[in-house]
Structure formats: C-alpha cells, structure tokens
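Up next is chain A:
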Amino acid sequence: MTIRTMLLGTAGAAFALALAAPAAQAATICFAFQDLETEFWVAGHQAITETLTEAGHTVIERNAQEDANRQLEQVRDCIAQGVDGIILIPQDGESATTIVAEAQDNDVPIAVFNRPPSDLSRGIVVVADNEEIARQAVEFVAAEALEQIPDRPIQSLILVGNLGDPNAVGRRDGFYAALEPHGDRFATPIEVATQWDAATALANLEAAVTANPQIDLIFTSSDFLFPTIRSVLEPRGMWVPRGEDGHILMAGLDGDATACQLIKDGYVDATGVQDLYFEAESAMNAILAAIEAGETQPNEVIEDPGFALTSENIGEREMDMWGCVLLAEGFLER
Partner candidate 1 sequence: MTATTEAQAGTGLLRPQTGRIRRAAARVLLSDHFVLWLSLGYFLVLLPFLPTLGTPANLANLLSNAWPLLVVALGQTFVMTAGGIDLSQGAVIGLTSTVAAALIATAAPPEVLGRAPIWGTLIAEEGGIFAGQVWVGILAMLAVGALVGLVNGTLVALLRMPPFMVTLVAMMTVSAFAIWLTQSENIRNLPEGYVQLGKGQIVSVYFGPQDRPEIPRRELHAVIGQAALIAVALTLALHWLLERTAFGRQVVAVGANRRAAEIAGVPVRRVIVLVFVLSALCATVGAILYSARLEAGRPTLGEGTFLLDVIGATVIGGTSLFGGKGKILWTVWGVLFFVLLSNTLNMMNLSAFHIDMVKGAVILAAALLDVARNRLARSTG
Partner candidate 2 sequence: MSAILRFEELGKDWFGVPAVSNLTLDVPEGQVLGLIGENGAGKSTLMNMIGGVTEPTRGRMLWRGRPYAPASAAEASAAGIAFIHQELNLFTNLTVAENLFIDGFPRRGGLLRGLIDRGAMQRRAAGLLARLGLDVPPERTLDTLAPGERQLVEIARALHREASLIIFDEPTTSLTPRETERLFAVIEGLRAEGRTVIYISHILGDVRRLSDRIAVLRDGRLVDEGPAASFDVPRMIRSMIGRDLAAVFPERTRAPGSRPVLEVTGLSAPGVVENISLTVREGEILGLFGLMGSGRSELARLLMGLDRAAGGEVRLLGRPLAGGPRDRVRSGMAFVTENRREEGLMMDATIRENLALPGIESFSGPAGLDRGRIAATAEALRETVRLKAGDLGRQPVRALSGGNQQKVVIGKWLPVRPRLLILDEPTRGVDVGARSEIYAIADRLAAEGAGILMISSEMEELMGLCDRIAVMSRGEIVAEFARPAFEERRLLAAAFRSGAAPASEPATGTEG
C-alpha cells in the first residue's frame, strides 16, 4: 500500500466527506508550499493535493525550495494563470504578509497555514497555537516528573529552535508556561540553542549534557531533533525507556513518525501535535467556501488548538497524528 492510498483511506476520506458539501463547482487551486525536505511536508503536501483532486478540483503545485523570492514569483505566476484560490505554506511570516497582499490586490482569495503571516489581519490564516501545544506536551511530562522526583529540584532542558521563527518562540514560551505553576520544584532550565539545525543541536547538546550530567526532563522544540538527542544520550547510558531506572522524561513537538515510534517504544513520553490535518482541512474549506461565495479578499483567523499525544492516550488518538499515520504506512522502513 502506498502513502497515497493510506492517506486516502484515513485522513483523505475524512476530508472528502467534509468537503462534499461546499464543492459544488470545480475550482483551480494553487498550492504554494515552502519545501518538501522533511516527512512532515511530504505528508501535508500529499494530504492536500489528494483531497482537492478527489473533490474534483484542479491543483497547481509550486515548490519554493525555501526561497521566499521564488515563492513570491510562483504565486504571481499562479495569479497570472488565473487560479481561483491560493493555499500557501510560507517560508516565513514576513514574506507571507507580502504574498497575501499580492494575492488580495489581484482579487484572488488566499489561505495560509502552518506558519502565520506576521500580519494576521489579511487573508485566511490558520494559526497553530504553538504555545498552547507545547504547554500541553510539557505539562504531561512535568506532572510525571513531580510524581517521580519528590525530594529534590527537577533539572529540565529545552532545545530551542531558531528564534527568528515565531513557532520557535511560541514553543519556548509554552515550555515555560507549563513549568511556571511549579516554580519552586524546578531548577532553572538549561537552554540549548539549535538554530533548527541538527549539527548545531548536536554540538550544543553535547556540551550541555557534559556540563550537567543530571537531567530529569528534556523538551525539544521539534521532533526532528530526537535522533540527535539519542545520539548524545545513548553513549552516556542516558537513553533508557520508560519504567526502567534512569529514564529521562522526554517531550517534543510536531508529531512526526519518529516521535510516534519512540512513544510506542517508551523512550519519549509526549509530543505536542500541530494538527496538520485540521489545519489543511480548515484552510481548504475556508478557501473553497470563499470561492463559492465569490469573496475575493476573505479575512479570517482560525485557531488550531493542537493536542498532546502521550504515552497514555496513544491508544485512542494515534491515528489523529500525521506521524503515526506515516508510521503505520511504513514510512520509516522506506
């Protein structure tokens, strides 16, 4: 079975149902995304194109390869081609604002998800509440830590993303928000800068762990860093599953296939999931509704509350997380 059929079989089917009502006329939708470098984007990209095609719409894909200028040119090409609507996964918040303005000035409705424009007042914007999602994941591990370590201050560590990315800022804020109520029980967290780069993360984390061998809880601002964390902890005997002595409580954010596997194996306790399916679905529904209604400059902010997938709820919510869907499909074995 391919990813394609799997997505169709699960999330896709749900989307198709949800879309059945508004999709009265066939539209041409330009889907401009930032890159396909990671599995997250492969999954998101597949979900959207398959669902729209399934509903009878034409999808025009544009990959900007992490170049904001190229994305602007691609969206302008889409506009010149006369598309009915644009769905955008932007490179960053600033260029998103410019691109949204460009589309609206040409009377083409546009919806943005995953990364919000720095200006939320224009366009359909689906905003994942990074702070809220991070807080949910960290709260779960924090509660476990309080229970397991009653007698001394708990040492936590956070891998911080590139703070130029609003997502990274929100995630860090969520981490602190979760620890805040138990201020006296937690020692000052160790902050490890990653710049969203695995090599940087590796070097900085090694230094941090060497300096502070006693760590009780780790939160990574993105799941893609779990393999990096493992390669630092394992040689030091600190990579231990749940229930065994020396397990470090671990939480992440994103919900990729690796994280799903690690939760199942017991090494990771929780991951905050930006509900990609919810976001893509909301963006699509909103844009199709706008096309249907003849609105050319729809403005709307849709909140994605996300959720935390934990070692406790993985039984029920597994298939709500895109990473687990990919995992079930055999993504990691490919």
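With respect to how the candidates were assembled, all candidates are chains of the complex that A comes from, given by their letters.
Definition applied: a contact is a pair of C-beta atoms (placed from the backbone, for glycine too) under 8 Å apart; a residue touches a chain by one contact, two chains touch by 3 or more; residues count from 1.
Keep in mind that what you see is a predicted model, and the values were worked out from it rather than measured.
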Touching candidate - 1 or 2 - for chain A as found in this complex: 1
Chain A residues touching candidate 1 - in the complex, by the definition given at the top: 33, 36, 45, 58, 60-63, 65-70, 72-74, 76-82, 92-95, 97-98, 105-108, 118, 162-166, 169, 195, 296
